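One chain of protein is taken out of this complex; the other chains stay put.
As written, the chains take the letters A and B, and residue 1 is the first residue of each chain.
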Amino acid sequence: MIAQVADQPFVRWDWIVDHVDDIWAATWEHIVLTAIAVGVGFVISLALSMLALRHRRTYGPITWVTGILYTIPSLALFAFLVPITGLTTLTAEIGLVSYTLLILIRNIVAGIDGVPASVRESAVGMGYTRRRLFLEIELPLALPVIVAGIRIAAVTTIGLVTITALIGKGGLGFLILRGLNLFYSPVGTTQIVVGTVMSVLLAVAVDLSLVGAERAMTPWARSRHR
Amino acid sequence: MIELTEVTKRFRGTRAPAVDHLTLTITDGEVVVLVGPSGCGKTTTLKMINRLIEPTSGTISIDGVDVTGLEPHELRRGIGYVIQQIGLFPHRTVRENIATVPRLLGWEQARVERRVRELAEITDLGADMLDRYPSELSGGQRQRVGVARALAADPPILLMDEPFGAVDPIVRAKLQDELLELQRRLHKTIVLVTHDIDEAIRLGDRVAILSVGGHLEQYAPPEELLRAPANDFVADFLGSDRGIKRLSLIRIADIDLEPGPVVPPGTDVERARAVMAEYDTDWVAVVEGDRMLGWVTDDRLDGRSTIDGVDLEPFLTRLTPDDTLEEALDAAISSHTAIAAVFDDERFLGMITVERISREIVR
Partner (left out) sequence: MIDFLGDVVAWFLDPAHWLGSGGILGRTWEHVQISAFSTVAAALVALPPAIWMGHRRRGGIVAVAVVNIGRAIPSFAIIALALPISIRLGLGLGFWPTFLALFALALPPMFTNTYTGIAEVDPALVEAARGMGMTESQITTRVEIPVAAPVIVTAIRVSAVQVVATATLAALVAWGGLGRFIIDGFAIQDNVMVFAGGLLVAGLAIATELGFAAFERRFVPSTASRSTSEDLLADVTVAPQHG
């Protein structure tokens, strides 16, 4: 069986044409899993970052814990969760969210820390309240660094979503896993390639849209410097 | 009126106070400059007025109201604040930057826009600047925007922390002039911090000299500081050239002028030469009433009996009563006989000599 593999095509275009609907469904599931993970991750990260910014001492422990979460291989994390939450979307999302935290928290904190002290001082000196200072001055100015974090988190998550195929989800990862089980046949390799290519395209598309969104939101950062 | 009474500030973890029992009264409409070496607590003092720093003890009141009784952000919205790094908001246009405090105060849009345009004019910012971002401005322009922003809600008080410290000397001198010009029109109460004694003398109606630890060494108008420093610290801080510095604060109108080597028309040469000898010059000026006719050198008088009929030279350097003694000194030194003439338009007022100026220096 294996001996014949070399003569066979790696990608079967007719399979792709016949399975456009499947591919689209997998892609959509991939997008949804990613969006939930990054969205929830961002909300949690923002809350933890605000805590860390207000109480500096918490920053060490926060990055330590999220650092461990980040270091634990995704499959191991799913292994811990499956006995508790089963082969569910919740399991997948808990894992995916935990990987976004370190990246997002570091960038949010670094972004806010990067706001020049003089800007902060003059804002407070003119009568900004703490809340308005954060929302109107610090957050917008930190936006480029925060968006950089969201980009890394999003692209990383898109990659990790594929692994959730092993716990019965996976989006495009499902195609890859199914292909892996049929690795000796062109139908298998085709699915691996489709899953990979679509996943990369998705990552690039999301990354570029985030760059575009950032540019649109930060008109002052365009280089019209003298 | 801003009154600091027995104000002390101790920062956590330091034994010596940054400001020590400071009492200071700042009169409405005056420019008060806090000056001193680093560590003298001048910036701390300034920041206690708008409560960016809270005093450890003592009271600060504005128009009789204790500032600690107000919400800090409410207080600050009523006080203009300019810092060395300016702190313009990089994500907002010049227009939006200037509109900051009016927006915080909830002014309606039309009023904000009117005010922004007014300030752009006052601070000499072109209307085309308004839609730019701070990164597109030069240092001097940014400083002007910073001042415009501080003035936006027309606060009676302006606090300025080393406002011109980050620009080069030429721009700094220009901005100082602009601030004085602005103050002539607006009559704000300005508290300005600097480490530059020349800036303090130039800008201050009153100057408070502080020494390390926030001790007030002397609080007086600049002229008085220079004329009568209260102690060695102040004298040292003013520098050994304080006499010369003082010249820039005294106007010619403030001192008595001498008639100088002048004679009326028809004076005989012998008499004219006696006048020259008295002033140790080789020239004499001819004055009719208060009209200056011109001057002539000694050698041109040979073989004449009176000075009538000689060609008189006009005075090219003409001082006015508004000029300072510094300018007078410059003019007098450049004339080789160390004397300069003072005019009020065409009216000749008298002469000023280097000797007379030097008497002011040593006083």
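One rule holds in what follows: a residue touches a chain if its C-beta (ideal position, glycine included) is under 8 Å from a C-beta of that chain, and two chains touch if they have at least 3 such contacts.
Keep in mind that what you see is a predicted model, and the values were worked out from it rather than measured.
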- Note on the structure: Across the complex, visible chains touched by the hidden chain are A
- Can you work out which residue in A:Ser49, A:Ser98 or A:Thr162 touches the chain that's missing from view? A:Thr162
- Chain not shown, touching residues in subunit A: 2, 5-6, 10, 60, 63-64, 66-68, 70-80, 82-84, 102-103, 106-107, 144-145, 148-149, 152, 155-156, 158-163, 165-167, 173, 176-177, 179-180, 183-184, 188-189, 192-193, 195-196, 199-200, 203-204, 207
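Assume only the chains that are shown with their structure count from here on.
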- Query: Which whole number of Å gives the spacing of the CA centres of subunit A and subunit B?
  - Reply: 59
- subunit A partner contacts - residues on subunit B that touch it in the complex: 50, 52, 72-78, 81-92, 100-101, 104, 133-138, 146, 149-150, 159
- Over in the complex, which subunit A residues touch subunit B? Could you list them? 116-129, 132, 137, 140-141, 218-220, 224-226
